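Below are the structure tokens for one structure; questions will follow.
Subset of chains shown; positions unchanged.
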Amino acid sequence: MKKIAVFTSGGDSPGMNACIRAVVRTAIYKGLEVYGIYHGYEGMIAGDIKRLYTYSVSNIVQRGGTMLKSARSEKFRTPEGRKKAFENLKAHGIEGLVAIGGDGTFTGAKIFHEEFGIPMVGCPGTIDNDIYGTDYTIGFDTAVNTALDAIDKIRDTAAAHDRIFFIEVMGRDAGFIAVESGIGSGAEFVMVPETKTDLDAVVKSLKNLRKTKTSSIIVVAEGDKEGGAAEIMTKVKSKINDKNKEFKVTTLGHIQRGGNPTARDRVLASRCGMAAVEGLIAGKSNCMAGIMNQEVVYTPFGDCIGKTKPLIPDHLKLIEYLSI
Amino acid sequence: MKKIAVFTSGGDSPGMNACIRAVVRTAIYKGLEVYGIYHGYEGMIAGDIKRLYTYSVSNIVQRGGTMLKSARSEKFRTPEGRKKAFENLKAHGIEGLVAIGGDGTFTGAKIFHEEFGIPMVGCPGTIDNDIYGTDYTIGFDTAVNTALDAIDKIRDTAAAHDRIFFIEVMGRDAGFIAVESGIGSGAEFVMVPETKTDLDAVVKSLKNLRKTKTSSIIVVAEGDKEGGAAEIMTKVKSKINDKNKEFKVTTLGHIQRGGNPTARDRVLASRCGMAAVEGLIAGKSNCMAGIMNQEVVYTPFGDCIGKTKPLIPDHLKLIEYLSI
């Protein structure tokens, strides 16, 4: 293998740049030529491909976003689109690919690999942490800290005014961001898609609120089955029906995707990027390089997207015990 | 004057604690006894009043929120409520008051002073900066930096995906937060209540977007006459009518009220607090202690709430010049 390319796809996440840098420099260190594909699969089809050098990735380890840009690609869902993409790679002599992204990215990568046989190794880049085959995904730690920082600020106001705040965090169908930011902020309740949300218990607890605590923070994962923060707040408010209690909703939104990555995300991203290149050189393909139990693990794309990563049971216990 | 009291009222803002600390310690330094009234005017009526000492305000200079809590008070709008409040103050022997808050706080203070003659000096505590008689209000600088930090994060994602973001910031009927966070973040447009929002100009500029820039940040003050960020986005989107452009909305919300105050807010809050106490001792009343042109200025409550503080004209020019 002499030439490889790297691209980012799907929603951006903090640490993608650190991962790109690790792919580029590891490849060059190992004597390969390396190319960047801009705008994900869309750019692969459009031929938006450029050679990268060690200095191309200088001073990006600390930046959010992705220097290779990202995009959704409808065309890549068609056989014609994928054929065009492959031809562009062949024209550049590219023999292997590193795909940085999540679920959708790996689904595309799996089909592409199966159709054209080009070696592909993935890196888990998503803030949602919902990828099987790695303890944490690149961007998750930053997103949790951003959410936590926001909740810390909101608690100042909640405490000053004795208010009840429903705060919606990201995470798609998974509750990882909600659980860790909920434990970290000392939230009174955390509502996640993985467990049944018992609104009656919340109502009962909030009715008794003034006796013990005067303010309350409820973290809601965007994928919760009972609805988003606004919907849940409305339900709870109508059941409590007490004019003296003030309810507020905040949806943290896109701030959770950006920002300088944390140390943990930079180290994780760097290590996954290095492992992806080492994997390609060692003949691995159709799999993702993740870190489990401090070791590099290569998991088939099929498992990454097909299997569900469970929440850590102790974390749910923590929320229950510590919010008394 | 031997005994004074301090309270916070209205929406909380970062730096209120630093202001409380300055009031308490300056009073004690000057040989006064000082009391804290909890929950604003509501607590004044309820008699929620406690003696404060130098150590009562230790380790709070850096905290958001307000240790004296804040609340809205319907009762204080009634003559009976205010009479009860005054009796509670008399019972404690309190001869002067420092009121930390905004518009509503000073409106109440003015009436209360006029009815009962108790000396009152205010400190401008609000993130909105919409108080005449001070260059900046306590909490404004922190709110702007919080908004800016959030917009910086969102720009990472906007740039990675070539998106157009409409970001709503706070400020009530004033555009100060929008203007300063807009200049600071290099926003392409800033929409504020003080100036007419020209949606057609925005539409025209965004239509040409891909030729020069690929992403765009539009900061919308919550009080803009054309609506909030979501409403404006919908209008703009329908006029542009281009499926290839991706529009997103984020409302920053309550994170702008909390958080550790910045250096500027701590210094401003400390200085206003000291000036309020020195003012009371010097016989001032029915006025607010603010800082204009680096000097302490006492402005009658009537002017603080009746006059409008204009935006700095150069700031509007900066947005126009620098977004090319």
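Chains: A and B, in written order; residue numbering restarts at 1 for each.
What we mean here is this: a residue touches a chain if its C-beta (ideal position, glycine included) is under 8 Å from a C-beta of that chain, and two chains touch if they have at least 3 such contacts.
Values in this document were obtained by computation on a predicted structure and should not be read as measured data.
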{"item": "Identical protein chains across the whole complex (2 displayed)", "value": "4"}
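Just so we're on the same page, only the chains that are shown with their structure count from here on.
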{"item": "Equivalent-chain rotation between chain B and chain A, CA atoms, steps of 5 degrees", "value": "180"}
{"item": "Cα-centroid distance, chain A relative to chain B, in whole angstrom", "value": "35"}
{"item": "In the complex with chain B, residue positions of chain A that touch it", "value": "8, 11-12, 14, 16, 63-66, 69-71, 146, 150, 152-157, 159-162, 165, 248, 250-255, 257-259"}
